[in-house]
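Shown here: the complex without one of its protein chains, the others still in place.
Chain naming follows the written order as A and B, and within any one chain the residues start at number 1.
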Amino acid sequence: MKALKKTKEWLGKSEILLSLIALLLSLLVSSVVIIISGYSPFEAYGAMLKGAFGSNYYLAQTIGTAIPLIFSGLAMAIAMKVGIFNIGIEGQMIIGALPAALLGTYVTGLPAWLHLPLCILVGAIAGGLWAMIVAVLKNRLRINEVILTIMMNYVATYIVDYLVNYPFRAEGKIIRTEEIQPTAAMTTLVPHTRLYSGIFLALAAAGILWYVLKKTCFGYELRAVGSNPDAAETAGVNRKKYMLRAMFISGALAGIGGAGEVLGFYGYYISNMISGYGFDGIAIATMGRGNPFGTVLAALLFGVLRNGATGMNRSTSIPGEFIQVLQALVILFVSTPGIIRVVQKSWKRKRFAQRKEEVA
Amino acid sequence: MDFVLNLLAGAIRVTIPIAFAALAGVLSERSGVINMGLEGMMLMGSFFGVVGSYLTGNAWLGLLVAMAAGAVVGLFMAVFTISFKCEHMLAGVGINILASGLSIVLLQMIWETRGKSSIVEGLGVVSAPLLNRIPVVRELIGTVSPMFYLLLVCVFLVWIVLYHMPVGLRVRVIGDNPFMAGSMGIKVYKYQYISLMVSGMLAAMGGAYLSIGDINMFSKDMVSGRGYIALSMVILGGWHPVKVAACGLIYGLAQSLQFRLQTVEIPPQLVQMLPYVITILVLIFARNRSKAPAMEGVHYYQKGE
Partner (left out) sequence: MYAVEMRNITKRFHGTPANHHVNFCVKAGEIHSLLGENGAGKTTLMNILFGLYKADSGTIRIHEKETKIDSPMAAIQQGISMVHQHFMLVDSLTVAENIVLGHEPKKGIFFDREKAFEKITEIAEKYHFQIDAREQVGNLSVGVKQRVEILKALYHESSVLILDEPTAVLTPQEVDDLFRVLRDLKKDGKTIIIITHKLKETMSIADTITVLRKGETITTLPIGEVNEEKLAELMVGRLVSFTIDKKPLQSERPVKMKLSHITVSKGGKKSLKDVSLTIRGGEILGIAGVEGNGQTELIEVLTGLCARYEGTVIVGKEDVSRSNAKKMLDYVGHIPEDRGKRGFVKNYTNWENMILGYHTRPDYITKAGILKRKAIQDVTRKAIEEYDVRTDGIEQTTGSLSGGNQQKLIVGRVLMHHTGIVLAAQPTRGVDIGAIEYIHSQLVRLRDEGAAVILISADLDEIVKLSDEIAVLYEGSIVTRKSADAFTERSLGAYMLGHTRDEEVQA
């Protein structure tokens, strides 16, 4: 009973409600697009749900897909908290993934309890430092971080592509690095799926982030810098330092996400293994409204969408890219309080009218 | 000498789409809307240019279809950012993802493939009879896409509208201080809507050049970041149409250099990286030289909403 009440309270916090309304709206509008394209929305969504939840295998796959999404969503969320729009998450994931793969491959003889954490740590540091470049330039030169991060994504992609193509290329036709040592690998939880032990790391990261933001002085100052940098400065908070720190954490989270994919799923770095996670992260963080737990939920939803897309490709003629349309709509609706308020109002008005009728 | 001429000639061609998009960026940002959606607008232009040309068999009609599609995307963005106060950045990101997804879904519907369209009628090239007689000019723009001349016209038009017509004065004021414009009886939303729609048209023209002006087909995500690069050229060119288009040349040169370096013994990835690195360097060295429209990205509420 108490749990129910809590849930109600939680839902009552308009922010979560807003996200849900936005999701419904997006599904609705997407249905229209599906119909116009000459397909049946039931077929489409049916295939999507089947692709995401159809069996234990698919379910595991869905949750597994959410692992890097949770990291990228959290990375975006903390950057947003300090007021930086970090579109560079994809690059940071890539930059984190490669060193983890290299360390996992070429360092031998370490016990697993040391080797694996070391690889993750290296991924985190690499991603974090790469992200920090943005903060340094923004602090020093006041450059628009949005364009900068996008350009850095391309740079990261090409640098890593070069390294994988030339110095570190494994033998064989496929362009990838050598297989990592077993001591560096994370445990696969359900065989042949993407679900690996990284999920616990992701959940832990969300929990820690929540605690730090909410309860600590660090989080208090960081949020102040993001909401009102002038007031924070007046209160003796060094805002530039916080930009650096937050960007480092953001990049590190992204880096762990990228490293996780190498250490938990692929076992090596392969070109294009990380694609679209950056923009998904934006959508996820927006939908989670900056709350780490909300972000986890949103990431799971996007896991459903991604696997749903695969499902659609598999069992219908509807192109899976259709899911992109749905994702785009989610971003647009979630970040447009105006539309949602209009919807809410009309609901309220209807309810009000009903009540009036009842009274009469 | 030949190398330099080739380099420049190549640069001009690569600059065309960037300059169109940058021009589009100038227009929307001057009216106060940060246009992160340039990328998506361009992509829609590329796609519908091909669709139009495919359906009518005429590339020029294709261009018109592309422009119409761009205007619709602009309108869409206006509804979200201006009427419903969507965060401009997120609206742009949303539109880009939407355009990317939509283009593939439609590609599947029309051509039943997911990668490339079929080859369609293109805009071709024109040779200017008089310019062809002047040596250096001949090599540079003697034979060039008609979109090049269209670009020159558009740059001139945007410049004259912004700086020599009442409409332009109003748009510039709206970007700097929409409240002031409103207090002078100017319908702020109207001008922002128009600016965004024209912006969409211009960006779509840039996109259309990539497809029907160059390779005569559409391929998945063919804009590949040019919209974002255009946005950095807007900053570099100080929100001035002529300067912004000229800045496009910097990127054009980098890209053109990259093409020419690919024949040299350097790993292609490092060469392909060049334009992006140069854009970053440009941003670093061009910082703060001129000011952005003061109220860019700020939501304005008409009539005490």
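Methods note: a residue touches a chain if its C-beta (ideal position, glycine included) is under 8 Å from a C-beta of that chain, and two chains touch if they have at least 3 such contacts.
Nothing here was measured: the structure is a model prediction, and the numbers come from that model.
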{"item": "Touched by the hidden chain, restricted to displayed chains", "value": "A, B"}
{"item": "Residue among A:Tyr220, A:Tyr266 or A:Phe293 touching the omitted chain", "value": "A:Tyr220"}
{"item": "Full-complex contact with the absent chain, from A:Thr234, A:Ser275, A:Ser317 or A:Ser346", "value": "A:Thr234"}
{"item": "Touch residues of subunit B, complete complex, unshown partner", "value": "164-166, 168-170, 172-173, 176-177, 179-187, 291, 303-304"}
{"item": "Hidden partner interface residues of subunit A, rising order", "value": "215-218, 220-221, 223-224, 227-228, 230-238"}
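Please note the rule applied: only the chains that are shown with their structure count from here on.
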{"item": "Centre-of-Cα separation between subunit B and subunit A, whole angstrom", "value": "29"}
{"item": "Subunit A residues touching subunit B - in the complex, by the definition given at the top", "value": "33, 37-38, 85, 87, 137, 141-144, 146-148, 150-152, 154-155, 158-159, 161-162, 165-166, 279, 282-283, 286, 317-319, 321-329, 331-332, 335-339, 342"}
{"item": "Subunit A contact footprint on subunit B (complex, rising order)", "value": "36, 80, 83-87, 89-91, 93-98, 100-102, 104-106, 108-109, 114, 225, 228-229, 231-232, 235, 267, 269-270, 272-273, 276-277, 279-280, 283-284, 287-288"}
